[in-house]
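See below for the structure under consideration.
The complex is shown incomplete by one protein chain, all other protein chains being positioned as in the whole.
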Amino acid sequence: MGDERDYKILIAEDDESISRLISYKFKNQNLESEVVTDGDQVLPEIEKGVYDALILDLMLPVLDGMSILNKIRENNIEIPVLILSARSQEKDILKALKSGADEYLTKPFRPEELIIRLKMLLDGVD
Amino acid sequence: MENFYYFLLVFDYFAVLYFFLVNGTYIFLNVKAFFSIKNYWTSREIIDIENLFQSEFYKPVSIIIPAYNEELTIVDNIISILSLQYPELEVIVVNDGSKDNTIEELKDYFSLVESSRTYRDDLATQPVKKVYDSLDYPNLVVIDKENGGKADSLNAGINIAQFPLVCNIDADSLIDDQALQKIVEPFSRDWRVIAAGGTIRVANECGIKGGQVKKVRLSKKPIVRFQVLEYLRAFLFGRVGWASLNSLLIISGAFGVFKRKYLLKVGGYSTRTVGEDMELVLKLNKEMQKSDRDYRVLFFPDPVCWTQVPEEIKILSSQRRRWQRGLGQSLLMNKEIFFNKNYGLLGLFTYPFYFFVELLGPVIEILGYISIILTVVIRGRINEVVILFFITAILMGVLLSILSLFFEEMTFHKYTKLKDKLSLVFYAFLENFGYRQLHTFWRLRGLFDLFSKKESWGSQKRKKFND
(Lines give C-alpha, C1' and ligand atoms only; values in the text may rest on other atoms or scores of the structure.)
Protein backbone atom coordinates (compact mmCIF):
# COMPACT_ATOMS: atom_id res chain seq x y z
CA MET A 1 0.00 0.00 0.00
CA GLY A 2 0.80 3.62 0.09
CA ASP A 3 3.75 3.42 -2.23
CA GLU A 4 1.99 4.96 -5.19
CA ARG A 5 0.73 8.01 -3.34
CA ASP A 6 1.02 9.51 0.11
CA TYR A 7 -1.98 9.40 2.36
CA LYS A 8 -3.06 12.41 4.34
CA ILE A 9 -4.45 11.90 7.81
CA LEU A 10 -6.26 14.34 10.09
CA ILE A 11 -5.45 13.92 13.76
CA ALA A 12 -7.98 15.43 16.18
CA GLU A 13 -6.35 15.22 19.58
CA ASP A 14 -6.11 17.83 22.30
CA ASP A 15 -2.88 16.60 23.85
CA GLU A 16 -0.26 18.04 21.58
CA SER A 17 2.56 15.89 22.89
CA ILE A 18 0.72 12.85 21.66
CA SER A 19 -0.46 14.26 18.36
CA ARG A 20 3.06 15.42 17.52
CA LEU A 21 4.48 12.01 18.34
CA ILE A 22 1.91 10.38 16.10
CA SER A 23 2.72 12.84 13.32
CA TYR A 24 6.41 12.07 13.68
CA LYS A 25 5.81 8.34 13.49
CA PHE A 26 3.52 8.82 10.51
CA LYS A 27 6.14 10.77 8.65
CA ASN A 28 8.47 7.81 8.90
CA GLN A 29 5.73 5.74 7.28
CA ASN A 30 5.21 8.27 4.50
CA LEU A 31 1.89 9.30 5.96
CA GLU A 32 1.22 12.99 5.85
CA SER A 33 -0.78 14.45 8.72
CA GLU A 34 -2.43 17.58 10.08
CA VAL A 35 -3.34 18.16 13.70
CA VAL A 36 -6.35 19.97 15.19
CA THR A 37 -6.92 20.35 18.90
CA ASP A 38 -10.49 21.63 19.18
CA GLY A 39 -13.58 19.67 18.27
CA ASP A 40 -15.15 22.40 16.18
CA GLN A 41 -12.16 22.48 13.84
CA VAL A 42 -12.63 18.91 12.69
CA LEU A 43 -15.61 19.16 10.34
CA PRO A 44 -14.48 22.25 8.41
CA GLU A 45 -11.10 20.62 7.97
CA ILE A 46 -12.57 17.33 6.71
CA GLU A 47 -14.93 19.10 4.36
CA LYS A 48 -11.89 20.27 2.42
CA GLY A 49 -11.87 16.72 1.13
CA VAL A 50 -8.12 16.22 1.25
CA TYR A 51 -7.98 13.65 4.02
CA ASP A 52 -7.92 9.90 3.65
CA ALA A 53 -8.66 9.11 7.29
CA LEU A 54 -9.46 10.72 10.61
CA ILE A 55 -7.98 9.86 13.97
CA LEU A 56 -10.43 11.13 16.53
CA ASP A 57 -10.18 11.58 20.29
CA LEU A 58 -13.57 11.43 22.03
CA MET A 59 -12.80 13.97 24.74
CA LEU A 60 -12.16 17.08 22.71
CA PRO A 61 -12.70 20.62 23.89
CA VAL A 62 -15.55 22.67 22.39
CA LEU A 63 -17.23 19.81 20.53
CA ASP A 64 -16.91 16.24 21.73
CA GLY A 65 -15.82 13.37 19.52
CA MET A 66 -19.13 11.53 19.51
CA SER A 67 -20.96 14.59 18.19
CA ILE A 68 -18.34 15.01 15.51
CA LEU A 69 -18.67 11.38 14.50
CA ASN A 70 -22.45 11.65 14.32
CA LYS A 71 -22.22 14.75 12.17
CA ILE A 72 -19.75 13.12 9.81
CA ARG A 73 -22.07 10.17 9.30
CA GLU A 74 -25.18 12.35 9.08
CA ASN A 75 -23.56 14.39 6.33
CA ASN A 76 -22.60 11.17 4.55
CA ILE A 77 -18.93 12.02 4.49
CA GLU A 78 -17.06 8.89 3.47
CA ILE A 79 -13.96 8.97 5.55
CA PRO A 80 -12.58 6.13 7.65
CA VAL A 81 -12.64 7.13 11.31
CA LEU A 82 -10.35 5.63 13.91
CA ILE A 83 -11.24 6.52 17.47
CA LEU A 84 -8.31 6.94 19.83
CA SER A 85 -9.71 7.46 23.29
CA ALA A 86 -8.96 6.89 26.92
CA ARG A 87 -12.51 5.72 27.42
CA SER A 88 -12.16 2.00 27.64
CA GLN A 89 -15.61 0.93 28.74
CA GLU A 90 -17.38 -1.49 26.50
CA LYS A 91 -20.47 0.68 26.26
CA ASP A 92 -18.39 3.59 24.95
CA ILE A 93 -16.70 1.41 22.37
CA LEU A 94 -19.98 -0.10 21.21
CA LYS A 95 -21.58 3.32 21.03
CA ALA A 96 -18.80 4.65 18.84
CA LEU A 97 -18.78 1.65 16.55
CA LYS A 98 -22.56 1.82 16.26
CA SER A 99 -22.31 5.47 15.33
CA GLY A 100 -20.08 4.63 12.43
CA ALA A 101 -16.52 4.52 13.72
CA ASP A 102 -14.39 2.04 11.80
CA GLU A 103 -11.83 1.28 14.48
CA TYR A 104 -11.49 1.93 18.19
CA LEU A 105 -8.19 2.04 20.01
CA THR A 106 -7.97 2.76 23.71
CA LYS A 107 -5.33 4.86 25.42
CA PRO A 108 -2.74 4.02 26.55
CA PHE A 109 -1.97 2.76 23.08
CA ARG A 110 0.87 1.36 21.00
CA PRO A 111 1.74 3.74 18.16
CA GLU A 112 2.76 0.77 16.04
CA GLU A 113 -0.65 -0.79 16.48
CA LEU A 114 -2.25 2.50 15.53
CA ILE A 115 -0.27 2.56 12.31
CA ILE A 116 -1.12 -1.03 11.42
CA ARG A 117 -4.83 -0.54 12.03
CA LEU A 118 -4.81 2.70 10.13
CA LYS A 119 -3.10 1.10 7.15
CA MET A 120 -5.65 -1.69 7.16
CA LEU A 121 -8.39 0.93 7.07
CA LEU A 122 -6.73 2.80 4.23
CA ASP A 123 -6.23 -0.41 2.26
CA GLY A 124 -9.90 -1.13 2.71
CA VAL A 125 -10.71 2.15 1.08
CA ASP A 126 -8.57 1.63 -1.99
CA MET B 1 -22.23 69.57 73.04
CA GLU B 2 -19.30 68.32 75.09
CA ASN B 3 -21.27 65.16 75.87
CA PHE B 4 -21.96 64.57 72.25
CA TYR B 5 -18.34 65.05 71.42
CA TYR B 6 -17.47 62.58 74.13
CA PHE B 7 -19.88 60.12 72.58
CA LEU B 8 -18.18 60.56 69.23
CA LEU B 9 -14.84 59.87 70.81
CA VAL B 10 -16.10 56.65 72.34
CA PHE B 11 -17.51 55.69 68.99
CA ASP B 12 -14.14 56.35 67.41
CA TYR B 13 -12.46 54.03 69.85
CA PHE B 14 -15.12 51.46 69.22
CA ALA B 15 -14.56 51.87 65.49
CA VAL B 16 -10.83 51.35 65.89
CA LEU B 17 -11.42 48.21 67.92
CA TYR B 18 -13.93 46.94 65.42
CA PHE B 19 -11.51 47.69 62.65
CA PHE B 20 -8.69 45.73 64.24
CA LEU B 21 -10.94 42.78 64.99
CA VAL B 22 -12.29 42.60 61.49
CA ASN B 23 -8.98 43.04 59.77
CA GLY B 24 -7.26 40.71 62.18
CA THR B 25 -9.77 38.08 61.09
CA TYR B 26 -9.16 38.86 57.45
CA ILE B 27 -5.41 38.60 57.87
CA PHE B 28 -5.88 35.32 59.68
CA LEU B 29 -8.12 34.04 56.87
CA ASN B 30 -5.49 35.13 54.41
CA VAL B 31 -2.80 33.13 56.12
CA LYS B 32 -5.07 30.10 56.34
CA ALA B 33 -6.00 30.49 52.70
CA PHE B 34 -2.36 30.71 51.70
CA PHE B 35 -1.53 27.35 53.26
CA SER B 36 -4.77 25.85 52.11
CA ILE B 37 -4.08 26.74 48.48
CA LYS B 38 -0.55 25.43 48.80
CA ASN B 39 -1.82 22.13 50.17
CA TYR B 40 -4.46 21.95 47.54
CA TRP B 41 -1.80 22.36 44.89
CA THR B 42 0.18 19.47 46.30
CA SER B 43 -2.79 17.19 46.68
CA ARG B 44 -3.73 17.78 43.05
CA GLU B 45 -0.53 15.93 42.17
CA ILE B 46 -1.62 12.79 43.90
CA ILE B 47 -4.57 11.75 41.89
CA ASP B 48 -4.49 11.86 38.17
CA ILE B 49 -7.92 13.30 37.59
CA GLU B 50 -8.17 12.55 33.92
CA ASN B 51 -7.30 8.92 34.32
CA LEU B 52 -9.60 8.55 37.24
CA PHE B 53 -12.61 9.66 35.30
CA GLN B 54 -11.91 7.41 32.39
CA SER B 55 -12.23 4.26 34.38
CA GLU B 56 -15.69 3.03 35.22
CA PHE B 57 -15.52 4.06 38.83
CA TYR B 58 -16.76 7.58 39.16
CA LYS B 59 -19.82 9.32 40.39
CA PRO B 60 -22.30 10.28 37.71
CA VAL B 61 -23.61 13.83 38.01
CA SER B 62 -26.94 15.52 37.29
CA ILE B 63 -26.46 19.12 36.21
CA ILE B 64 -29.37 21.47 36.81
CA ILE B 65 -29.66 24.67 34.82
CA PRO B 66 -32.51 26.98 35.79
CA ALA B 67 -33.55 29.23 32.94
CA TYR B 68 -35.72 32.32 32.96
CA ASN B 69 -35.95 34.36 29.77
CA GLU B 70 -32.72 33.06 28.31
CA GLU B 71 -33.73 32.65 24.67
CA LEU B 72 -30.57 34.37 23.44
CA THR B 73 -28.03 32.15 25.11
CA ILE B 74 -29.71 28.99 26.30
CA VAL B 75 -28.96 26.74 23.33
CA ASP B 76 -25.27 27.64 23.14
CA ASN B 77 -24.83 27.23 26.84
CA ILE B 78 -26.45 23.83 26.96
CA ILE B 79 -24.36 22.59 24.06
CA SER B 80 -21.23 23.66 25.89
CA ILE B 81 -22.32 21.90 29.05
CA LEU B 82 -23.26 18.76 27.16
CA SER B 83 -19.75 18.63 25.77
CA LEU B 84 -18.04 18.99 29.15
CA GLN B 85 -15.42 16.32 29.64
CA TYR B 86 -17.19 14.05 32.03
CA PRO B 87 -17.99 10.41 31.50
CA GLU B 88 -21.58 10.30 32.65
CA LEU B 89 -23.80 13.26 33.19
CA GLU B 90 -27.36 14.26 32.63
CA VAL B 91 -28.31 17.85 31.95
CA ILE B 92 -31.60 19.05 33.38
CA VAL B 93 -32.83 22.38 32.07
CA VAL B 94 -35.66 23.93 34.02
CA ASN B 95 -37.66 26.55 32.17
CA ASP B 96 -39.17 28.69 34.88
CA GLY B 97 -42.21 29.96 33.01
CA SER B 98 -40.12 32.20 30.77
CA LYS B 99 -42.04 34.92 29.01
CA ASP B 100 -39.81 34.77 25.95
CA ASN B 101 -39.12 31.92 23.54
CA THR B 102 -36.78 29.94 25.76
CA ILE B 103 -38.84 26.74 25.56
CA GLU B 104 -39.41 27.03 21.81
CA GLU B 105 -35.70 27.50 21.22
CA LEU B 106 -35.03 24.36 23.24
CA LYS B 107 -37.74 22.31 21.54
CA ASP B 108 -36.52 23.35 18.19
CA TYR B 109 -32.84 22.79 18.55
CA PHE B 110 -32.81 19.66 20.69
CA SER B 111 -35.84 17.95 19.07
CA LEU B 112 -37.69 17.60 22.34
CA VAL B 113 -40.40 14.99 22.80
CA GLU B 114 -42.57 14.26 25.79
CA SER B 115 -40.63 12.22 28.32
CA SER B 116 -41.33 8.72 29.54
CA ARG B 117 -39.92 9.66 32.91
CA THR B 118 -42.32 10.06 35.75
CA TYR B 119 -41.86 13.32 37.55
CA ARG B 120 -41.55 12.82 41.28
CA ASP B 121 -42.39 15.69 43.52
CA ASP B 122 -40.26 14.96 46.55
CA LEU B 123 -39.82 18.71 46.87
CA ALA B 124 -42.88 20.89 46.46
CA THR B 125 -42.64 23.24 43.48
CA GLN B 126 -44.85 25.26 41.19
CA PRO B 127 -46.82 22.97 38.84
CA VAL B 128 -44.78 21.25 36.16
CA LYS B 129 -46.38 21.63 32.75
CA LYS B 130 -44.39 19.05 30.90
CA VAL B 131 -41.16 17.07 30.96
CA TYR B 132 -39.25 16.57 27.72
CA ASP B 133 -36.54 14.23 26.46
CA SER B 134 -34.30 15.07 23.56
CA LEU B 135 -34.16 12.77 20.58
CA ASP B 136 -30.63 13.89 19.79
CA TYR B 137 -29.14 13.99 23.26
CA PRO B 138 -30.28 11.08 25.42
CA ASN B 139 -28.82 12.72 28.53
CA LEU B 140 -30.79 15.94 28.23
CA VAL B 141 -34.07 16.52 30.09
CA VAL B 142 -36.10 19.70 29.96
CA ILE B 143 -38.70 20.60 32.57
CA ASP B 144 -41.26 23.21 31.62
CA LYS B 145 -42.92 24.64 34.69
CA GLU B 146 -44.90 27.58 35.97
CA ASN B 147 -42.85 30.51 37.15
CA GLY B 148 -41.67 30.13 40.72
CA GLY B 149 -38.22 31.66 40.95
CA LYS B 150 -34.73 30.27 40.88
CA ALA B 151 -34.95 28.19 44.05
CA ASP B 152 -38.20 26.67 42.86
CA SER B 153 -36.61 25.75 39.53
CA LEU B 154 -33.62 24.17 41.20
CA ASN B 155 -35.97 22.12 43.36
CA ALA B 156 -37.85 20.87 40.31
CA GLY B 157 -34.48 19.84 38.86
CA ILE B 158 -33.49 18.06 42.06
CA ASN B 159 -36.78 16.17 41.92
CA ILE B 160 -36.08 14.67 38.54
CA ALA B 161 -32.32 14.17 38.90
CA GLN B 162 -31.38 10.49 38.71
CA PHE B 163 -27.83 10.64 39.97
CA PRO B 164 -26.54 10.86 43.53
CA LEU B 165 -24.61 14.07 42.84
CA VAL B 166 -26.32 17.25 41.75
CA CYS B 167 -24.54 20.24 40.26
CA ASN B 168 -26.15 23.62 39.77
CA ILE B 169 -24.89 25.94 37.07
CA ASP B 170 -26.33 29.31 36.14
CA ALA B 171 -27.64 29.52 32.61
CA ASP B 172 -25.35 32.46 31.89
CA SER B 173 -22.17 30.93 33.28
CA LEU B 174 -19.42 28.92 31.64
CA ILE B 175 -17.61 26.02 33.23
CA ASP B 176 -13.96 25.28 32.57
CA ASP B 177 -13.34 22.07 30.73
CA GLN B 178 -12.14 19.98 33.63
CA ALA B 179 -13.92 21.90 36.35
CA LEU B 180 -16.59 19.30 36.87
CA GLN B 181 -14.06 16.51 37.31
CA LYS B 182 -12.04 18.60 39.70
CA ILE B 183 -14.98 19.49 41.87
CA VAL B 184 -16.44 15.97 41.93
CA GLU B 185 -13.21 14.13 42.67
CA PRO B 186 -13.16 15.11 46.38
CA PHE B 187 -16.53 13.42 46.79
CA SER B 188 -14.78 10.13 46.01
CA ARG B 189 -11.73 10.78 48.09
CA ASP B 190 -13.64 11.56 51.25
CA TRP B 191 -17.06 10.15 52.02
CA ARG B 192 -17.71 12.96 54.48
CA VAL B 193 -18.01 15.54 51.71
CA ILE B 194 -21.63 16.53 51.20
CA ALA B 195 -21.18 19.74 49.25
CA ALA B 196 -18.46 21.57 47.35
CA GLY B 197 -18.19 24.94 45.70
CA GLY B 198 -15.92 26.27 43.00
CA THR B 199 -14.49 29.66 42.15
CA ILE B 200 -16.42 32.22 40.15
CA ARG B 201 -14.45 34.50 37.89
CA VAL B 202 -15.34 37.43 35.71
CA ALA B 203 -15.85 36.53 32.05
CA ASN B 204 -16.41 40.02 30.61
CA GLU B 205 -14.11 40.61 27.63
CA CYS B 206 -12.64 37.13 27.82
CA GLY B 207 -12.18 35.28 24.56
CA ILE B 208 -14.86 32.62 24.45
CA LYS B 209 -15.15 29.81 21.98
CA GLY B 210 -17.63 26.98 22.03
CA GLY B 211 -18.65 27.75 25.58
CA GLN B 212 -15.08 27.73 26.86
CA VAL B 213 -13.02 30.65 28.06
CA LYS B 214 -10.00 30.40 25.80
CA LYS B 215 -8.31 33.68 26.44
CA VAL B 216 -8.50 35.48 29.74
CA ARG B 217 -8.59 39.21 29.19
CA LEU B 218 -9.08 42.03 31.63
CA SER B 219 -11.92 44.35 30.75
CA LYS B 220 -11.02 48.01 30.35
CA LYS B 221 -14.14 49.18 32.15
CA PRO B 222 -13.43 50.34 35.70
CA ILE B 223 -16.70 48.94 36.99
CA VAL B 224 -15.67 45.50 35.78
CA ARG B 225 -12.15 45.80 37.15
CA PHE B 226 -13.50 46.63 40.58
CA GLN B 227 -15.57 43.48 40.42
CA VAL B 228 -12.60 41.40 39.23
CA LEU B 229 -10.85 42.42 42.43
CA GLU B 230 -13.90 41.71 44.52
CA TYR B 231 -14.31 38.24 43.08
CA LEU B 232 -10.62 37.41 43.57
CA ARG B 233 -10.83 38.57 47.18
CA ALA B 234 -14.08 36.81 47.91
CA PHE B 235 -13.03 33.49 46.46
CA LEU B 236 -9.27 33.22 46.74
CA PHE B 237 -9.03 34.22 50.32
CA GLY B 238 -12.53 34.55 51.68
CA ARG B 239 -14.06 31.24 50.77
CA VAL B 240 -10.80 29.29 50.75
CA GLY B 241 -10.04 30.67 54.20
CA TRP B 242 -13.44 29.92 55.70
CA ALA B 243 -13.50 26.47 54.13
CA SER B 244 -10.11 25.69 55.63
CA LEU B 245 -11.64 26.47 59.03
CA ASN B 246 -14.38 24.03 58.10
CA SER B 247 -16.99 26.71 58.35
CA LEU B 248 -17.96 27.70 54.86
CA LEU B 249 -21.33 29.41 54.91
CA ILE B 250 -21.95 29.83 51.24
CA ILE B 251 -21.60 27.91 48.01
CA SER B 252 -22.36 30.09 45.08
CA GLY B 253 -25.60 29.44 43.25
CA ALA B 254 -23.64 29.74 40.03
CA PHE B 255 -21.52 26.65 40.57
CA GLY B 256 -21.77 24.03 43.29
CA VAL B 257 -22.09 20.29 43.71
CA PHE B 258 -24.21 18.57 46.36
CA LYS B 259 -25.19 15.09 47.42
CA ARG B 260 -28.80 14.86 46.32
CA LYS B 261 -29.78 12.83 49.35
CA TYR B 262 -29.07 15.72 51.68
CA LEU B 263 -30.73 18.27 49.47
CA LEU B 264 -33.90 16.23 49.78
CA LYS B 265 -33.42 15.89 53.51
CA VAL B 266 -33.36 19.64 54.06
CA GLY B 267 -36.28 20.19 51.73
CA GLY B 268 -34.24 21.68 48.90
CA TYR B 269 -33.70 25.36 48.26
CA SER B 270 -35.83 27.83 50.11
CA THR B 271 -38.18 29.93 48.02
CA ARG B 272 -38.58 32.40 50.83
CA THR B 273 -35.25 34.13 50.33
CA VAL B 274 -33.30 35.72 47.50
CA GLY B 275 -30.18 34.21 49.05
CA GLU B 276 -31.21 30.61 48.56
CA ASP B 277 -27.63 29.47 47.93
CA MET B 278 -26.39 30.64 51.31
CA GLU B 279 -29.55 29.60 53.10
CA LEU B 280 -29.08 26.08 51.76
CA VAL B 281 -25.58 25.71 53.18
CA LEU B 282 -26.70 27.00 56.57
CA LYS B 283 -29.60 24.56 56.51
CA LEU B 284 -27.31 21.70 55.54
CA ASN B 285 -25.12 22.50 58.50
CA LYS B 286 -28.13 22.40 60.78
CA GLU B 287 -29.33 19.10 59.38
CA MET B 288 -25.93 17.44 59.64
CA GLN B 289 -25.49 18.71 63.15
CA LYS B 290 -28.76 17.03 64.09
CA SER B 291 -27.90 13.75 62.43
CA ASP B 292 -24.53 13.54 64.13
CA ARG B 293 -22.89 12.34 60.93
CA ASP B 294 -19.39 13.64 60.29
CA TYR B 295 -19.47 15.88 57.24
CA ARG B 296 -17.50 18.38 55.17
CA VAL B 297 -18.47 21.33 53.03
CA LEU B 298 -15.57 22.16 50.78
CA PHE B 299 -14.43 24.95 48.54
CA PHE B 300 -11.91 24.70 45.73
CA PRO B 301 -10.01 27.56 44.16
CA ASP B 302 -9.27 25.72 40.96
CA PRO B 303 -12.50 24.47 39.38
CA VAL B 304 -13.59 27.66 37.72
CA CYS B 305 -16.93 28.97 36.57
CA TRP B 306 -16.93 32.14 34.46
CA THR B 307 -19.73 34.62 34.68
CA GLN B 308 -20.68 37.91 33.04
CA VAL B 309 -20.81 40.63 35.67
CA PRO B 310 -22.95 43.75 35.32
CA GLU B 311 -21.39 46.63 33.43
CA GLU B 312 -24.03 49.15 34.40
CA ILE B 313 -24.12 50.83 37.77
CA LYS B 314 -27.86 50.45 38.04
CA ILE B 315 -27.82 46.71 37.55
CA LEU B 316 -24.80 46.25 39.79
CA SER B 317 -26.43 48.22 42.56
CA SER B 318 -29.62 46.19 42.44
CA GLN B 319 -27.58 42.99 42.40
CA ARG B 320 -25.67 44.00 45.49
CA ARG B 321 -28.84 45.14 47.25
CA ARG B 322 -30.32 41.74 46.53
CA TRP B 323 -27.21 39.96 47.80
CA GLN B 324 -27.29 41.89 51.03
CA ARG B 325 -30.97 41.19 51.52
CA GLY B 326 -30.39 37.48 50.77
CA LEU B 327 -27.54 37.41 53.26
CA GLY B 328 -29.77 38.89 55.92
CA GLN B 329 -32.66 36.55 55.18
CA SER B 330 -30.44 33.46 55.22
CA LEU B 331 -28.84 34.43 58.51
CA LEU B 332 -32.16 35.25 60.14
CA MET B 333 -33.80 32.07 58.88
CA ASN B 334 -31.10 30.04 60.61
CA LYS B 335 -30.54 32.12 63.69
CA GLU B 336 -30.32 29.11 66.00
CA ILE B 337 -26.72 28.75 64.82
CA PHE B 338 -25.85 32.15 66.29
CA PHE B 339 -23.41 31.66 69.17
CA ASN B 340 -24.41 28.02 69.41
CA LYS B 341 -21.49 25.98 70.66
CA ASN B 342 -22.89 22.78 69.11
CA TYR B 343 -21.79 24.19 65.76
CA GLY B 344 -18.24 24.74 66.93
CA LEU B 345 -16.36 27.47 65.16
CA LEU B 346 -19.20 27.91 62.71
CA GLY B 347 -21.62 28.89 65.46
CA LEU B 348 -19.26 30.73 67.74
CA PHE B 349 -17.29 32.67 65.21
CA THR B 350 -18.22 32.40 61.55
CA TYR B 351 -21.93 33.06 61.87
CA PRO B 352 -21.45 36.00 64.26
CA PHE B 353 -18.73 37.36 62.00
CA TYR B 354 -21.07 37.25 59.03
CA PHE B 355 -23.77 38.84 61.11
CA PHE B 356 -21.78 41.72 62.57
CA VAL B 357 -19.33 42.30 59.76
CA GLU B 358 -20.83 41.18 56.48
CA LEU B 359 -24.40 42.09 57.33
CA LEU B 360 -24.15 45.04 59.70
CA GLY B 361 -20.77 46.26 58.44
CA PRO B 362 -22.27 48.89 56.16
CA VAL B 363 -24.11 50.47 59.10
CA ILE B 364 -20.95 50.74 61.12
CA GLU B 365 -18.99 52.03 58.17
CA ILE B 366 -21.56 54.71 57.40
CA LEU B 367 -21.67 55.69 61.07
CA GLY B 368 -17.91 55.99 60.91
CA TYR B 369 -18.08 58.41 58.00
CA ILE B 370 -20.80 60.40 59.75
CA SER B 371 -18.83 60.62 62.97
CA ILE B 372 -15.79 61.93 61.14
CA ILE B 373 -17.87 64.57 59.44
CA LEU B 374 -19.55 65.53 62.70
CA THR B 375 -16.22 65.78 64.49
CA VAL B 376 -14.95 68.10 61.84
CA VAL B 377 -18.08 70.20 62.01
CA ILE B 378 -18.04 70.47 65.77
CA ARG B 379 -14.34 71.00 66.28
CA GLY B 380 -13.86 73.03 63.17
CA ARG B 381 -10.75 71.03 62.29
CA ILE B 382 -9.92 67.45 61.61
CA ASN B 383 -8.22 65.32 64.19
CA GLU B 384 -4.86 63.88 63.21
CA VAL B 385 -5.78 60.52 64.74
CA VAL B 386 -8.87 60.34 62.58
CA ILE B 387 -6.86 60.97 59.47
CA LEU B 388 -4.33 58.37 60.46
CA PHE B 389 -7.08 55.90 61.16
CA PHE B 390 -8.64 56.61 57.84
CA ILE B 391 -5.36 56.05 56.05
CA THR B 392 -4.68 52.84 57.95
CA ALA B 393 -8.10 51.53 57.04
CA ILE B 394 -7.56 52.24 53.38
CA LEU B 395 -4.10 50.73 53.37
CA MET B 396 -5.43 47.64 55.07
CA GLY B 397 -8.06 47.24 52.39
CA VAL B 398 -5.42 47.64 49.73
CA LEU B 399 -3.18 45.08 51.40
CA LEU B 400 -5.96 42.51 51.50
CA SER B 401 -6.75 43.07 47.85
CA ILE B 402 -3.22 42.77 46.63
CA LEU B 403 -2.64 39.71 48.77
CA SER B 404 -5.32 37.97 46.76
CA LEU B 405 -3.61 39.23 43.62
CA PHE B 406 -0.47 37.64 44.97
CA PHE B 407 -2.28 34.30 45.52
CA GLU B 408 -3.51 34.54 42.00
CA GLU B 409 0.02 35.12 40.74
CA MET B 410 1.42 32.33 42.85
CA THR B 411 -1.03 29.73 41.62
CA PHE B 412 -3.37 30.20 38.73
CA HIS B 413 -2.04 33.34 37.01
CA LYS B 414 -4.92 33.52 34.60
CA TYR B 415 -4.11 37.11 33.73
CA THR B 416 -0.88 36.77 31.83
CA LYS B 417 0.15 40.36 31.19
CA LEU B 418 2.17 42.27 33.79
CA LYS B 419 0.30 45.37 32.71
CA ASP B 420 -3.01 43.83 33.75
CA LYS B 421 -1.64 42.77 37.10
CA LEU B 422 -0.27 46.19 37.88
CA SER B 423 -3.47 47.77 36.73
CA LEU B 424 -5.37 45.63 39.22
CA VAL B 425 -2.96 46.76 41.93
CA PHE B 426 -3.78 50.33 40.97
CA TYR B 427 -7.49 49.59 41.17
CA ALA B 428 -6.96 48.14 44.62
CA PHE B 429 -5.98 51.68 45.67
CA LEU B 430 -8.55 53.38 43.54
CA GLU B 431 -11.54 51.42 44.79
CA ASN B 432 -11.23 53.07 48.20
CA PHE B 433 -12.17 56.42 46.77
CA GLY B 434 -15.77 56.24 45.64
CA TYR B 435 -16.47 52.67 44.69
CA ARG B 436 -16.14 51.36 48.19
CA GLN B 437 -18.46 53.99 49.62
CA LEU B 438 -20.94 53.40 46.84
CA HIS B 439 -20.85 49.70 47.56
CA THR B 440 -21.44 50.35 51.25
CA PHE B 441 -24.42 52.48 50.32
CA TRP B 442 -25.91 49.72 48.14
CA ARG B 443 -25.49 47.21 50.91
CA LEU B 444 -27.13 49.58 53.32
CA ARG B 445 -30.11 49.86 50.98
CA GLY B 446 -30.21 46.07 50.80
CA LEU B 447 -30.39 46.04 54.55
CA PHE B 448 -33.35 48.40 54.43
CA ASP B 449 -35.02 46.20 51.82
CA LEU B 450 -34.63 43.31 54.22
CA PHE B 451 -37.14 44.94 56.51
CA SER B 452 -39.43 46.23 53.81
CA LYS B 453 -39.59 42.79 52.08
CA LYS B 454 -39.77 42.61 48.31
CA GLU B 455 -39.51 39.41 46.33
CA SER B 456 -38.31 39.00 42.77
CA TRP B 457 -35.85 37.10 40.62
CA GLY B 458 -34.00 40.32 40.16
CA SER B 459 -33.52 40.85 36.49
CA GLN B 460 -30.09 41.01 35.06
CA LYS B 461 -29.67 42.05 31.51
CA ARG B 462 -28.21 39.15 29.60
CA LYS B 463 -25.51 39.74 27.14
CA LYS B 464 -24.83 37.15 24.53
CA PHE B 465 -21.43 35.61 25.08
CA ASN B 466 -19.24 36.65 22.20
CA ASP B 467 -18.33 33.71 20.03
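A and B label the chains in the order they appear, each numbered from 1.
To be clear about the criterion, a residue touches a chain if its C-beta (ideal position, glycine included) is under 8 Å from a C-beta of that chain, and two chains touch if they have at least 3 such contacts.
One rule holds for everything that comes next: contacts and distances are computed from a predicted model.
Missing from the rendering is one chain, named in UniProt as "HEAT repeat-containing protein" (options: "Response regulator", "ABC-2 type transport system ATP-binding protein", "HEAT repeat-containing protein" or "Glutamyl-tRNA(Gln) amidotransferase subunit A").
Of the candidate positions B:V31, B:L399 or B:L438, contact with the hidden chain is made by B:L399. Within the set B:F187, B:F235 or B:W323, the residue that contacts the chain not displayed is B:F187. Among B:V10, B:A124 or B:I391, only B:I391 touches the chain left out of the display. Taking the whole complex into account, subunit B touches the unshown chain at residues 16, 39, 42-43, 45-48, 50-52, 55-59, 116-118, 138, 187-192, 384-385, 388-389, 391-392, 395-396, 398-399, 402-403, 405-406, 409-410, 413, 418, 421-422, 425. Although one chain is not displayed, its contacts with subunit A can still be listed: residues 15, 17-18, 20-21, 24-25, 28, 86, 107-113.
Just so we're on the same page, only the chains that are shown with their structure count from here on.
Of all residues in subunit A, those touching subunit B in their complex are 38-40, 59, 61-64, 67, 86-89.
Residues 50-51, 54-56, 80, 82-83, 85, 87, 177, 209-212 of subunit B are the ones touching subunit A in the complex.
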